[in-house]
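Comments concern the structure below.
Excerpt of the complex: some chains, original placement.
Chain naming follows the written order as A and B, and within any one chain the residues start at number 1.
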Amino acid sequence: MTRPTDQDLIDFVIRETRLIDQHRFEEWLDLFADDGIYWMPLEWGQTDPRLTASLMYEDKLLLKIRVERLKGNRTFSQKPKSRCHHLLQTPQIEKRDESANQYVTWTPMHYVETRLDRQDIFAAWATHTLAVIDGGLKIKLKRVDVVNCDAAFGNIQLFM
Amino acid sequence: MARYRGDVEAVKALVRETEVHRDVYIDEEVFALEMEHVFGNTWVYVGHDSQVADPGDYFGTTIGTQPVLMVRHSDGTVKVLHNRCPHKGTRITTETYGNTGKFFRCPYHAWSFKTDGSLLAIPLREGYDNTGLEQSHAARGMSAVRHVHNYRGFVFAKLNDTGPGFDEFFGESLSSFDNLIDRSPVGKLEVAGGVLRYMHDCNWKMLVENQTDTCHPMIAHASSAGTAIDVWKNAPPGAKKPMAVEIFAPFMSSYEFFEKMGIKVWPNGHGYTGVHHSIHSDYSAIPGYFEKMVEAYGEERAKAILGENRHNTVYFPNLMIKGPIQLIRVFKPLAADKTLVESWTFRLVGAPDVLLERTLVYNRLINAPTSVVGHDDLEMYERAHEGLHVDANQWVNIQRLYDPSEGPDATAVTNGTTEWQMRNQFRAWSKFMTMSM
């Protein structure tokens, strides 16, 4: 693929979250470009990831550590395991810049994380910045803005 | 039923030399008494004065469970006021930050108060003529906390008149603050980067104890720090070790490392880990920083300041500070089984931004609700909070490297794996809990 259709972009985002819900984390990690970033701001409308705190601002190495940890036999916070569920409003194409090889989608979503008898629900907007690399779409940046990003949260252990 | 209120002996019996009764963690009545006594008779951290730089600036927070406002008064001093209108009790402001100008105005009936809390004006004031308002509680305005101390920017308050003075309470433990502050070439800090708020379904003291619990990282954090090391092993040869790995890796240090690190205890429940070295010792140097420090302090003093690598300094009852990485954690008690952890970060005024950047990386990786290290710890706390409901054994053990001769309110340096600092905290707990009963 060189010029993804809008439907390609939508399908990609849906598949991305579905892989998380299915705990197929390695495959999910492969969706990121080598310099891909997962960003969950702490601040409403945050612009600076460097000198302002974030909930997450992780490169592929850090994401890989998470994925490996989730499999680990001594990961006690995952004994028993958490599960999660994404519900997406149909992703909207915010930007198509083929010359710059940049495609941006905007997706309102709910994220449910559950473990034992506890269930937490989060409302957020996901913004995906994608690029075509080696003929396939990859994530350059996945930004997740939680509506109450600055609220006091308990554990959030999987991926929104 | 009341089992502890007004019963000094019962409260004292909760803390033994090497064991602590579970009611100290899970009993709501004990919690209520802690709020009155432990958080009333001690100097509790309120905030940093860089949060209220200008006259009228305020910062809303709590002391124990008491809502207060830290405000910059017109005379430039920092006041701490109870966030409550004397008329009907309305909280004056619910916002964390703001500037109220020359006075606070209650949103319900517009009574107003000077920034020192004193009553300024009441609409239709004549309605109170000859009613004896002067003798009422309301006439006092927004009650100001009488005992407030600003130590080089760090503001503490003591709610009760009982309890020791500021200097007596902290004594030489302030040296950890000094080291944190001196790390700024101009000796000045600023709260920066934003605060991470992490809710814990467990008792606040579990977190405080954990700050000097040096026997848990290699076990409880094997899942996070251990995995980080393993993953990094596969990095292409010669790849520069990222900040994140530099931060994670030391958590997996050996028992020997932690034994040798040393723990120091001070009177009134204060103490710290990392006397000789710490998990922060081997961070790579930040270009340009050392030079600035030498400029400011001369080489010897600069080396001395940066040579201190204290790990966690605990200030009784609920504060922990980390000088080498410029962050502090406040363990806010909400209920016997609910604690809000606030992790605050600081900019070293006059130092390169990269230091703040590293501080924020540390905070994000270790103290966020999304932090894998945080997940490791919270899992332990919540399991402990559950486990303490077992009736068959109602005691928590704090016996490691116990020495009958250690006694209360000692100053000493000892093996880095001791639980002495936990004992130290509980001796202080007993003392301040019963002081005003």
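The rule we apply is simple: a contact is a pair of C-beta atoms (placed from the backbone, for glycine too) under 8 Å apart; a residue touches a chain by one contact, two chains touch by 3 or more.
None of these values were measured; they are calculated from a predicted model.
Participant: Stoichiometry of the whole complex?
Facilitator: Across the full complex in this file, the copy numbers are A x3, B x3.
Rule of thumb we're sticking to: only the chains that are shown with their structure count from here on.
Participant: CA centre of chain A versus CA centre of chain B: separation in Å?
Facilitator: 33
Participant: List the residues on chain B that touch chain A in their complex, please.
Facilitator: Counting only chain B, the residues touching chain A are 192-201, 220, 222-224, 226-228, 230-232, 235, 242, 244-245, 248, 340, 345, 353, 356-357, 360, 363-365, 368-370, 372, 374-376, 378-380.
Participant: For chain A, which residues count as touching chain B in their complex?
Facilitator: 40, 42-43, 50-57, 59, 61-62, 64-66, 68-69, 72, 74-77, 150-157
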